[in-house]
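And now, chain A:
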Amino acid sequence: MLTEILISLLVLLGALFMLVAALGVLRMPDLTMRLHATTKAGVLGVGLIMLGLVIYFMNLGVSARALAIVGFTMLTSPIAAHVMGRAGYVTGVPMWQHSIKDELKGRYHPHTHELASHAPPADAQAPHDGH
Partner candidate 1 sequence: MRPEVALPILIPLLAGALSLAFWRSRAMQRGIGVVGTGVMMLSAWVLLYTTWQEGYLVMHMGNWPAPFGIVLVADLLSAIMVVLAGITGFATAIYSLATLGKRHEHFGYYPLMHLLLAGVNGAFLTGDIFNLYVWFEVMLVASFALLILGGERAQMEGAIKYVTLNLVSSALFLSAIGLLYGLIGTLNMADLADKIAQLEDPGMVKVVAMLFLVAFGIKAAAFPFFFWLPASYHTPQVAVSALFAGLLTKVGVYALFRVFTLIFSLEDPFTQNVLLWMAGLTMLTGVLGAAAQYEFRRILSFHIISQIGYMILGLALFTPLALIGGVFYIMHHIIVKANLFFISGLIYRLKGSYELRELGGVYRSHPWLALLFLIPALSLAGLPPLSGFFAKFILIRAGIEAQAWWLVGVALLVGLLTLYSMVKIWSEVFWKAAPPSAGKTPEPRTRNDALLYLSIGGLALLTVLIGLGAQPVFVLAEQAAAQLLDPRGYIEAVLGGEA
Partner candidate 2 sequence: MLEYTLMTAYAILSLALVLAFIRLVIGPSLPDRVVALELIASLMIGFIAIYTLSSKATAFLDVAMVLALTAFLAAVGFARLLEKGAHRDAD
């Protein structure tokens, strides 16, 4: 009974985090912040549900697979976020108007998309590629 409650809790919490992720994707004002929502809430949601699964089945095969799923998600989700965030930035998807800082601005080479670690000289500061 106790495990059942625990499982229910984990599953519901996981599902709720996924809902949060969905809400975030819907409600967040710009692309980057939507990425925040999916990476964190998504991974956590999957993780919690999987944990519930592990407890429910109490079986090595299932546990291994569940953990693998969590591991894979943790591995791939940030990478997906990274490539999308980068792509969005490079192609000029606008940031939220209330953003207070942008260190990236002007650091991408407009054509090769090489990323510098220091701000280029002021005269070379072209708007990044795509505008």
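The rule is simple: contacts are C-beta pairs under 8 Å (C-beta built on N, C-alpha and C of every residue); 3 or more make two chains touch, one makes a residue touch a chain; residues count from 1.
A quick word on the picks: all candidates are chains of the complex that A comes from, given by their letters.
Predicted, not measured: the structure shown is a model, and the values here were computed from it.
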Please name the candidate from 1 or 2 that touches chain A in this complex.
2
Which residues, counting only chain A, touch candidate 2 once they are in their complex?
4-5, 7-8, 11-12, 14-16, 18-19, 21-23, 25-26, 31, 34-35, 38, 42, 45-46, 49-50, 52-53, 56-57, 59, 61-62, 65-66, 68-69, 72-73, 76-77, 79-80, 83-88, 90-93, 113, 129-130
